[in-house]
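The complex is shown incomplete by one protein chain, all other protein chains being positioned as in the whole.
What follows is chain A.
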Amino acid sequence: MVTTLVTVATGLLVAAAVLDRFSLRVVALVAVAAALPDVDAVLAVLHPGLHNAALHNVWLPFIVGGLLTSRRVGLRERLGNDETRLAWAMVLAYTVAVAFDLFNVESAAVLWPLHDRFFAVYGQLAYSTTEGLRFTFFELQFGGGELLPKAGRGTVAGGYVVPSPFVTGDGRTMRAVLVNAGWELLVALVAVAVVGLRLVDQTRGES
C-alpha cells in the first residue's frame, strides 16, 4: 500500500522535472492531481468496491490528454503554453499515483468501468547465475480464460474490496496511514527538499 503522501511527493518530483516555472500555485495544483486517485477511498462509503476503482483509471489521463492535444477543442490556444504544460504535469502526476497502486499487491481496477477487474502487477526481474533470467511480472495466458491470471483479482461488481481508511475489515476501526515504510519517508523528505530548493532558486532568479 502506497500512501497519498508518497503519490503527492513523487508527482511533485515529476512535475518539477517537466516544468520550467515552479511556484506555490503549481505545487498546490499538482498535489491535488496526485492525490485525486485516493479520493475514491471516500467514495467507498457509497459502495465499498469503488476504492482503487472509481478514480484509479487510465481513462481520465487519456481523456484529458486527448482534450489537451485536440486542435478542434483548441485548449492549447486558450490556455497558453505555460498552463498547457502545467495541465500535462498534472496528468503525469495523476498517472504516477495510479501506477503506484497498480504495481502493487494492493491492486487497482484501472480499466473500470469498461472492463471490471482489479489488477495487481508485481513480481521480480533479476539475473541469476544458476537460473538465468527471472521475470515473474506477467504470466500471459492466450487462448481462453484470463489474460493475466496472476495479476487478476476480483471485480467491483463481484464485491472485491481493497481496504481503505474508512472501510476496514470489522467496520468499526478507522486506520489512516501516512507513511507505510522507510522508503516512503525518504521520498517525502526528498520531495520537500527538491521543491524547496526549486522555489528558492526561482525567486532568486526573478529578483
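As a convention for this text, a contact is a pair of C-beta atoms (placed from the backbone, for glycine too) under 8 Å apart; a residue touches a chain by one contact, two chains touch by 3 or more; residues count from 1.
Just so we're on the same page, contacts and distances are computed from a predicted model.
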Protein that the absent chain corresponds to, by UniProt name, given "Metal-dependent hydrolase", "Electron transfer flavoprotein subunit beta", "Ubiquitin-like small archaeal modifier protein (SAMP)" or "Acyl-CoA dehydrogenase": "Metal-dependent hydrolase"
Per the touch definition above, residue among A:F22, A:Y94, A:W112 or A:Y160 touching the missing chain: A:F22
Interface with the unshown chain - residue positions in chain A: 2, 10, 12-14, 16-20, 22, 92, 96, 99-100, 103-105, 120-131, 137, 172-183, 185-186, 190, 193-194, 197-198, 201
